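Removed: one protein chain of the complex. Kept in place: all other protein chains.
So that you can tell them apart, the chains are marked A and B in the order they are listed, and the count of residues begins at 1 in each.
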Amino acid sequence: MPIQYYIYLALTLFTIGIIGVLTRRNAIIIFMCIELMLNAVNLLLVAFSKMHNGIALVTNKDSMVGIDAQLFVFFIMVVAAAEVSVGLAIIVMMYRNTHSIDVNFLNRLKN
Amino acid sequence: MSKIIYLVPLFPLIGFLINGLGRKFLSKPLISIIASGAILASFIVSVLLFINVKNTGSISAAYFDFINFANVVIPFAFQIDQLSSLFLLIITGIGFLIHLYSSAYMHEETSHHYARYFAYLNLFVFSMLLLVMGANYVIMFIGWEGVGLCSYLLIGYWFKNINYTYAAKKAFVMNRIGDLGFLLAVFWLINKLGTVAYVDVFANVSKLSQADITIITTLLFIGAMGKSAQIPLYTWLPDAMAGPTPVSALIHAATMVTAGIYMIARSNILYTMAPQTQAFIAVIGLATALFAASIALKQDDIKKVLAYSTVSQLGYMFLGLGVGAYTGAVFHVMTHAFFKALLFLGAGSVIHAMHHEQDIRKMGGLKKYLPITHITFLLGCLAIAGVPPFSGFFSKDEILTAAYAKNPLLYYFGMAGALMTSFYMFRLYALTFLGKFRGTHEQEHHLHESPLAMTIPLLVLAALSVVGGFIGVPEVFKADSHWLEHFLSPIFAQSAALTESHHLSHSTEYTMIGTSTALILVTIIFAWKKFSNYVPNEGENEGFNKLLANKWYVDELYNSIIVKPIELFSGLLKNVIEKNVIDGAVNGVGKLVVASSRQLRLIQNGQVGSYILIMVVFIIVFLFAWINDLTIVRFFNKLF
Partner (left out) sequence: MGITQSLFWFLSVLALVAALMVLLSKNPVHSVLWLIVVFFAISGHYILLNAQFLAIVNLIVYAGAIMVLFLFVIMLMNPNTETEPRKNFLVQIAGIVAGGCLLTVFISLVKQASEMNNKTALLKTGNIGLIGNLGKALFSDFVVPFEISSVLFLSAMVGAVVIGKKN
């Protein structure tokens, strides 16, 4: 499958995530859009990994080229999980204090 | 012997430093001893140098390179020859007497100001010594500026009086105008000859074109005009009388104002080769002599009379330089230093006794109260009037004789000036010392002769004024009797070789001396008779007299043709250009920043969404620029 297809798919997902961040005020939805963007990048990483692996396999049947990209995806998932746990805790606390999950309430931080 | 040259200016410098830095701690007697002692030490070294120069010729010493770049090397060097050793004696000798005199005259000051006064005075002597000792024009210029500074400081010594500070400022500004001429002349010399050392310049003078010489000499003379108070830059000197009287005696009569004469006498070869400049100098000198003398006729302030007299005498010196009588000019500098310092110190003694009353209309009859001052002042008057055999006679006669040889017209005008001199000097004398006392009763009660520290300098200077002329007895009386001319001949040898001397016949000279002496004596008797029983009457100044009493309205003239337009222009700059253009631009920048920041601040609204939006927008912009390979991207690529 041509690599461009994967790129376009990943970019489109990424852009949808950005549009979500830009247009919504609900903190949870924004958070989900960030997850969406992360996943778009993950998909792209795996696609590139397979592309390089495919190129390397032509010369070496047992080539492991591209395996680091997949491990990178794995670590991104790890970090994302940690991030979600902390982020959701923050949102919960914010809701507890303001009874709202509107990100614009956070502009109180500027003072 | 050349090893001790540096000691001459070093002593006053040390005195200046001690008194200047220790002015809060030192006691008055200590201050005066340090200051006077420094000058006395300098005087002793000067005498040693003088004897050495007299016996073995000029000596010089170079210390370090003051300026060294490209092809121009200007060493910090001293040159002691006949001319400068003579000036050294005048400066340190009279300087010492005036220091001594000042220690008594200034005793009313607090010790802090007393020390300040002596520090300035020592600094002045130091600068003046640099001026005459320097081996090149640049060192001379250092001293030249130094004496100008000290003159400014001392005129404005009583700086709490605003008029005195104005006088100081005026003196400084007038001097600066002249200094510019001097500086330009130095630059011209460097440009044309690449050197400013006297020896090199005079040796290479033939390499200069006639036009160059004329320009250089004229520019130097402009410098001399400022420093030596010649038309049109003379108005500062009468105002400089705001300073303490000993300062007037030292700086504004005996030494600093003769710097211009020294400089031209030093550069005599240049002037001899520039006859146009010489004629110019003669005319300016003569005009100044007559002009200042005419003003002095109607002045009522004792110091103002002496000040205008100084301007007038300086005019004679320049006349002498202009007609090529360099020796005569230097001779007159010397005798003038004696009698004018004497007259000023005598005036100071009178002012001291009168409790700072300077108006001669309110004096009179001081003869019996101030005997020593009276006698010495009378001797000074006789000397300046040119009565034989007092010193002024010989020097003035030498100048006038040379002027006659050049052009009889110069002589007649010079003679008229000399008659005016004797008239106003004896008017001054008669009003001050003769007749009845016209001051208040209280003043009369307090009249007393000045202390010894003030009378000793008067006596010494009186003696010098009487006998000082005998070092330059004219040929007509006795052959080879002009010791000074003989002594100074190495300095003026180069000039003398270029000019054919036209000696007047002895009979002409005798006639001239006889007539002038007779005329002067008549004038003196006339003035004596007219003013010895002076009764003040109001409103006597009318018509021409009023013109003279108001100094020909020169100050007013300068005010309206120079000061006023400049003020007007400055006012325009201040009120219109400064306020609207400069301030407008400066404030405009500030306002622009404030206004734009006020707008930019709105971006920082704390809304996460808008931050992200801005971030996205700029990511788009940068990517777009990158895709299209815009210049800015290439610039950043190169940068990193």
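We adopt the following convention: contacts are C-beta pairs under 8 Å (C-beta built on N, C-alpha and C of every residue); 3 or more make two chains touch, one makes a residue touch a chain.
Keep in mind the model is a prediction, meaning the values are calculated, not measured.
**Q** In the full complex, which residues of chain B touch the absent chain?
**A** 609, 613, 616-617, 619-620, 623-624, 627
**Q** By the contact criterion defined above, which parts of chain A meet the unshown chain? Give residue numbers in ascending order.
**A** 1-9, 11-26, 28-29, 31-33, 35-36, 39, 42-43, 46-51, 53-55, 57, 64-68, 70-71, 73-75, 77-86, 88-93, 95-96, 100-102, 104
We take it that only the chains that are shown with their structure count from here on.
**Q** What's the distance between the Cα centroids of chain A and chain B, rounded to whole Å?
**A** Going by mean C-alpha positions, chain A sits 89 Å from chain B.
**Q** Residues of chain B touching chain A in their complex?
**A** Its residues touching chain A are 604-609, 612-613, 616.
**Q** What does chain A use to touch chain B in their complex?
**A** Chain A residues touching chain B: 18, 21-22, 25, 103-104, 106-110.
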